[in-house]
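First, the structure itself, so that you have it in front of you.
Here the complex is missing a single protein chain, while all its other protein chains stay put.
Letters A and B name the chains as they come in the text, with residue numbers starting at 1 for each one.
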Amino acid sequence: MTAKNSTNTAAFTIDAVTGLQKLIAILAAQGYQVIGPLMEDGAIIYGELESAADLPVGMRDEQDGGKYRLVKGREGVYFDYVVGPHSWKRYLFPPEQKICQIRRQGKAFRIVEEPEKTPRYAFIGARSCELKAMQIHDRVFDNGTFADPGYKARREAAFIVAVNCTRAGGTCFCSSMGTGPKADGGFDIALTEIAEKNRHVFLVEAGSTKGQIVISKLSASEASETDREKAGELVSLAAAGMGREMADDVGPLLKRNLDHRQWDEVAKRCLSCANCTLVCPTCFCNTVEDVTDLTGANAERWRKWDSCFTMDFSYIHGGSVRRETASRYRQWMTHKLSTWFEQFETSGCVGCGRCITWCPVGIDITQEARAIRNSEGRR
Amino acid sequence: MNQMLAAKDPMLPAPFRIERVRKELSDTFTIDLVSAERKRDFAFLPGQFNMLYVFGVGEIPISISGDPARPETIVHTTRAVGTVTNAMWKLGAGQTIGVRGPFGTAWPVEDAEGYDVVIVTGGIGLAPLRPAIYQILANRSAYGNVCILYGARTPEDILYRKELEKWRGQFDLQVDVTVDHATGRWGGKVGVVTKLITRGGYDPHQTVALVCGPEIMMRFAVETLVDRGVHPDRIHVSLERNMKCGVGFCGHCQFGGDFVCKDGPVFSYDQVADRFAIQEL
Partner (left out) sequence: MVQEIGLDQLIREHPFFEGMDEEALTLISGCAANERFDAGQYIFREGQPADKFYMVRHGSVALEVRAPGRDSIVLQTCDDGDVMGWSWLVPPFRWKWDARATQLSRLVSFDGICLRGKLDADPALGYAMYKRFVRVIAERLSYARLQMLDLYGVEHE
C-alpha cells in the first residue's frame, strides 16, 4: 500500500472547475485509467472519466431502505451525492478474474505464463467508508499465510483521490462504525468540496508522496485557516447528520443470539436475492471455475464473485448446510458484523448503507441488530 | 517453472504425475502421486489436505492419507461421488493431476505423546487418520495404550482391511472393527462404532482422542468419549465444508468464524462444541 496516513498538515485549495479538470488530466497523462462517478440508468455508478465534465455535476441522491432516486442537487456541485450500487471492488477485485491458463501436453499439462498486465487505476471520489473497505480487503487477500498477487498488484498500482463527504446519505451510518465521514488515511489525495455563492473550491490534502507530487503540478494555493475550518465544519455536519446507527457491541451481541427468533423474522422478508452481497464493498466470497475449450487442449481457471445467499454456496455431499433463508441471512449478517472480528480483527461493515438501499424489500441491518438487542433474552 | 509460479500464487496447481490408481472398495479408490518436476520436497502433516485438479474438469479437496515419513509419493483415498472424482478414477498411471497444498491444520500427534490414544473413525474417515496412525506407530514407545476403533457399513466396506488386520496382529495395539450391517457369514462385531468406545482399554483421564467420520458419527462418538471422562480439549475432530480455494479467499468453508481450510480441518472439540449445537451454521 502506497498511500500513507496523512500526517502532514499542509493543505491547499484549487479552483473546483479548473483544478479538478487539471487533476484528471494529469492522472490520465501519467498513464492512469481514471475511474470515477458517472450517471447512468438513473444511478450514480463508477466508470471511466475522460474529463471532469463527465461527473454527475449538480446531482444528488435520495436513499432509503429499498429506495434510490436521483434528484437535482446544488447546482454546479461535483459531489453532492454519496455512494451508489458500485464500489471500488469492481476494479480491485473484479467480478470475473482469470487466474491462469493451463495447456495440455500429452499426458501432462503446464501453466501458460502470461505477461503481467496490471491495470493502473486512478479512483476519483473514494469516500472514507470505501477507503476502509479497501483496507479490509487488503487483510482478506493477504491473510498472513496466503496472498493474492493479482489483487496486490492492482492495489499497489492504484492512485486514490478521496472525497470527504459533506452530506450524510439517506442510509449512511459510518459515524457509528468509526469509518468516516472524514478520510483519515489510505488515500493519495483527499478533496473537500467548498461550494459557496461566489466561490467554489476544493480543499486539497496529500496522503502520500505520490499525492504530493501531483498536487505540486496543480495551480494550488496554500489553504487559508478559514477554508480549513469550513471544510472541517462541513464534514462534522455530515457526521452529525446520519439517520442511522449500528448497535453498540454488535459483535458479541450477535454471537450470543445465533438462535434468536429474529432470524426467522427477517427470513420472512428476505428474498435471498444476493443484492446486498453484490453492492457491499467488503463482501469477498467468490467461486473458482475451471473451464475448458472445445478442443480440450486449453483450460482456464477463473475466479468469480459468489454469494453466501445462493443455495449451493454451502453444498457438501448430499445437500446444503444452510438450507433455510434464515440460516443464510444469519450467515451474512453475523459474518459481516461479528465473526469478521475473529478473522480479520475489524468489523466487516463500513456503514455505507448500500445493503439497505439496494435491498428490494428494504431490510436494514441496523434495525435487525437493534431488534435483537431490544428483545434479547425474550425468545 | 510451474513450481515457482505456484509459490507465487497459491491458486496455481503444480503438476503431479499419477503413479498408480487402485480400487479399494466398490466406490472408493486410492491415487498415488509423484511430483512431475525435479525432486520436490512435499512435506505434509497428518490431517492436512490437497486441492486436486483434473485437467478441464475441476478441483476438489482430498485429505492426504499416506505416510508423512515417505512424502516422495503423495497418497489420497477418496470416494467417487461427483464429476471430478469420477473423472479422476478414469485416469491412469502417467497422467497428470494438479496439486495445491498441503493445506490445513494437523492431528496433534506430537502433543499426544505421553498419553493413551484412542482413534475413533468410520467409513472413509479412516483415510485422513491413517497418516496419524503411521506416525504414532513409528514412535510407538512415546504413547501409552493405543486403540483404533473403526466402523464400516458392511464387511465389504472396510477400508484398508489388510492394514487393519495387520495392525490388529500387533501386540501393542488394540484394534476393534465393527460394521452396521452384516450377514451371518461375518464372524465379527455388528453394531455402532460408539459402542466400541465403552469397552475400555484406555484411561479416559489420560487419553487423547482423534475422531473422524460423518458428522453425526463424530457427534455421538464425542458424546460417548466425554461421558467416559475424556477431556473435551483432548478430543480432536476433522470437519468438512464446501471448499473452492483452500486458502481462505473464497469464503465457502466458513464454520462460524473459522475457515475450515486454514483454521481446520482438525479442531479440538472444545473449540467447536458450541457451534456443533447450532443448526445450519
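Some points to look at:
Keep in mind that, in the parts below, a contact is a pair of C-beta atoms (placed from the backbone, for glycine too) under 8 Å apart; a residue touches a chain by one contact, two chains touch by 3 or more.
No experiment lies behind these values; they were computed from the predicted model shown.
Only one residue from B:161, B:189 or B:228 touches the chain missing from this view: B:189. The chain that is not drawn here is touched, among residues A:31, A:144 or A:318, by A:318. Listed residues B:140, B:168 or B:181: the one in touch with the omitted chain is B:181. From the options B:217, B:245 or B:266, the residue with contact to the unseen chain in the full assembly is B:217. Counting over the whole complex, subunit B has residues 27, 79, 81, 122-124, 151-153, 157, 178, 180-192, 194-195, 199, 213-214, 216-217, 220 touching the chain that is not drawn.
The rule we apply is simple: only the chains that are shown with their structure count from here on.
With centres defined as mean CA coordinates, subunit B is found 40 Å away from subunit A.
Taken together, the subunit A residues at the contact with subunit B in this complex read 99-100, 102, 104, 107-111, 113, 140-141, 143, 145-150, 258-259, 284-288, 290-292, 296, 299, 301, 303, 306, 308, 312-317, 321-324, 327, 331, 335, 338-339, 341-343.
Residues of subunit B that touch subunit A in their complex: 1-2, 5, 8-13, 15, 17, 36, 53, 55-59, 81-82, 94-96, 98, 240-242, 244-245, 247-252, 254, 256-259, 262, 278-281.
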